[in-house]
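Left out: one protein chain. Kept in place: all the others.
Per-chain numbering from 1; labels A and B assigned in written order.
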Amino acid sequence: MTDKKEACAEGESKENLIRQKRNKKQVISGSTVLSKTYSKWFAVFLLPTLIAFTIGFVWPFLRGLYLSFCKFVTTSDAEWVWFDNYVTAFKDASFRYSFFYTALFAIVSLLAINIIAFAVAYALTRGIKGSNLFRTVFFMPNLIGGIVLGYIWSLIFDGILSRFGTSILLDTKYGFLGLLVLMCWQQIGYMMIIYIAGLQNVPEDLIEAAKIDGASGKKILRKIIIPSVMPSITICTFLTLTNSFKLFDQNLALNGGQPFIFQGETVIKTTEMLALNIYNTFYLNVNYRGVGQAKAVLFFVLVAAIGLIQLRATRSKEVQQ
Amino acid sequence: MARNLEDLKYKTSFGKTVLTLIFGVLSVIYIFPIVIVFYNSFKTNDAINTDTFALPRTDTFVGLDNFVKGMTFGNYPFLKSVFYSIVITVLSVLLILLFCSMAAWYLARVDSKFCRFVYYLCVFSMVVPFQMVMFTLAKTADSFFIPLNTPWTIPVIYLGFGAGLAIFMFVGFVKSIPLEIEEAAMMDGCNTLRIYFQVVMPMLKPTLISVGVLQTMWIWNDYLLPYLVLDRTKYMTIPIHIQYLKGSYGSVDLGATMAMIMISIIPIIIFYITCQKYIIKGVAAGAVKG
Partner (left out) sequence: MKKIIALFVVCIMVMSLFVGCGKKNAKGSVYYLNFKPEADAAWQKLARKYTELTGVDVTIVTAAAGAYSETLIAEMDKSKMPTLFQVGKQSDLETWSNYCLDLKDTAVYNEMTTDDFNLFGENGEVKAIGYCYECFGIIVNKALLREAGYEIGDITGFESLKNIAEDITARKNVLGFSAFTSAGLDGSSSWRFSGHLANMPLFFEFRDNNVTSQPAAITGKYLDNYKAIWDLYVNNSTAEKSQLTTKTADESLAEFGEGKAVFYQNGSWEYSNLVGKYGMNPDDLAMIPIYIGVEGEENYTLASGTENCWAVNSKASEADITATLDFIYWVVTSDEGTQMMAEQFGPIPFKNAKQTENVFFNDANRDISQGKKVVTWAFNYTPNVDNWRAGLVAALTQYTVGNGSWNDVVTAFVNGWANEYQNQ
């Protein structure tokens, strides 16, 4: 940690950046003295969480992994079937469809939420009147759970669209836009707060200096402000991306994947996202429970990969403070 | 500093006034959905369906009927659900804040392969869909040697399942705390426990708030986990209670549902408004350093 700070002080040369990254990879912490003293306290500090983590996550996760290779009625009543479930999952057109649909939604919502949140944050740090009140209001939707959000918005969309003789359940377009509006409404506030914090970390002297040197507003934004808020961007993109991929409650309550169409012989639920697709697979019939589990594993691998790639990509652009 | 930026860019107060106006309008639109639920909870079922946006009129106004209906529905006392919701949320969040911050500090400070492994496992756990573990989790909770299916013990599960995000955020913040402070404390003869509780933990305050808010929102609104895990002959939570307003073939008492939704979000809105200063600061500080 300490030598990281020094490295920073020297400037942003490439070598240092590479060194920093290597350091990050190899040691989370710096001081070996502290490390040694602390490590004796394993039982007090780490063990309680570790036990709960094992009960609440590791063990159920491993059982879940095992079940993805099984045909089962209940989890203690499983029969090993090798890769059958995975083969079926890959063959399932609705799974492939929901994969691309989810990916599209994730990208669009990632852009929409982050751009709007950043713009709002930028405007609210201009010192306008009532910006505290606005912050409070924009953050409020975060307090409401997903199912309830879905109900509220389906009520609103129905109220609006029924005047035009249509419904959110009728058109894939509306389903997509509706979910997008819902997600923006829910998440912009949270992301905005993070961006505001980031913006308040922008070194003012640097901006003043740049101003004096005659740099344009755009240039200041690109060269000074954005790099300084990069940590905020990292965390916001990570959160929005994983949130979109894991989106379930809102999807279920808003339109449940409607409208449905026929592609070949298969029913495609045109606004069904991955998590909902997995959920529905579970209850199709007994042979599909394992398939649902297999899909969940595939889904997990996918989200994990995307999340990690994204973290790497944006972290590398961060400026150490 | 924000003031400084603004001085440079926006010299005219005119621009600011326009922005204030725009945001004023946006805020009203933003808060509208919650307001809709609020006044719909005083309307008859039919009126909610057919005329969603209209304010209650004399013929559609039913006073507190929906609230009474929702709260007296079924044979499980609503206040009991509220009580258990509070117990579960408070206990779980306290547990998570205490143990996850301790664990995160340990993980961030102790340099070993094991610690890194656990840390990455935590990050991984954030992206696992709940559907993948829900049945195995319910099974584990049931067959553990202390039954984890009561409001007093289910926080252990929340600690486990919520550890990923909490540890991820805490580790990020701890890494930004200079080691010198702790080294100095150690020189002064503090033992590890004192270093943590007297030196480190106070510094973690913003992240504690930020994690606390996130977990409170999640646990308070969570439906499927307590539904599958809790012993439902004895315990219910508010989200579970709301689900029971639905009939077996999907008929919903909209008015009662609106009323119950209102009841479930009012405590959290009050909580938010009273501590919003800390919450917003906490979310900001906690997230950015992470």
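Definition applied: a residue touches a chain if its C-beta (ideal position, glycine included) is under 8 Å from a C-beta of that chain, and two chains touch if they have at least 3 such contacts.
Small disclaimer: the values here were computed from a predicted structure and weren't measured.
**Q** Taking the complete complex into account, tell me which visible chains touch the one left out.
**A** Counted over the whole complex, the chain not pictured touches A, B.
**Q** Which is it among A:32, A:76, A:132 or A:216 that touches the chain not included here?
**A** A:76
**Q** Considering the whole complex rather than only what is displayed, give the residues of chain A touching the chain that is not shown.
**A** 50-51, 54-55, 58-59, 62, 73-77, 158, 162, 165-167, 169-170, 256, 258-262, 265-267, 269, 280, 282-287, 289
**Q** Residues on chain B that touch the omitted chain in the whole complex?
**A** 45-46, 49-50, 74-75, 113-114, 117, 134-135, 138-140, 142-145, 224, 227-228, 232-233, 240, 243-244, 246-252, 254
As a working rule, only the chains that are shown with their structure count from here on.
**Q** Where on chain B does chain A make contact in their complex?
**A** That would be residues 1-6, 8-10, 16-17, 19-20, 23-24, 26-27, 30-31, 33-34, 36-37, 40, 48, 52-53, 99-100, 102-103, 105-112, 115-116, 118-119, 121-133, 135-137, 139-141, 144, 148, 156-164, 167, 171, 175-176, 178-180, 182-183, 186, 192-193, 196, 217, 220-223, 239, 257, 261, 264-265, 268-269, 272-273, 276, 279-280, 283-285, 287-290 of chain B.
**Q** State the interface residues of chain A toward chain B in the complex, per the touch definition above.
**A** The touching residues are 1-2, 5, 27-35, 37-42, 44-46, 48-50, 52-61, 63-64, 67, 74-76, 123-131, 133-148, 151-153, 155-156, 158-159, 185, 190, 193-194, 196-202, 204, 207-208, 211, 217, 231-232, 235, 242, 245-246, 248, 275, 278-279, 282, 292-293, 296-297, 299-300, 303-304, 307-308, 321.
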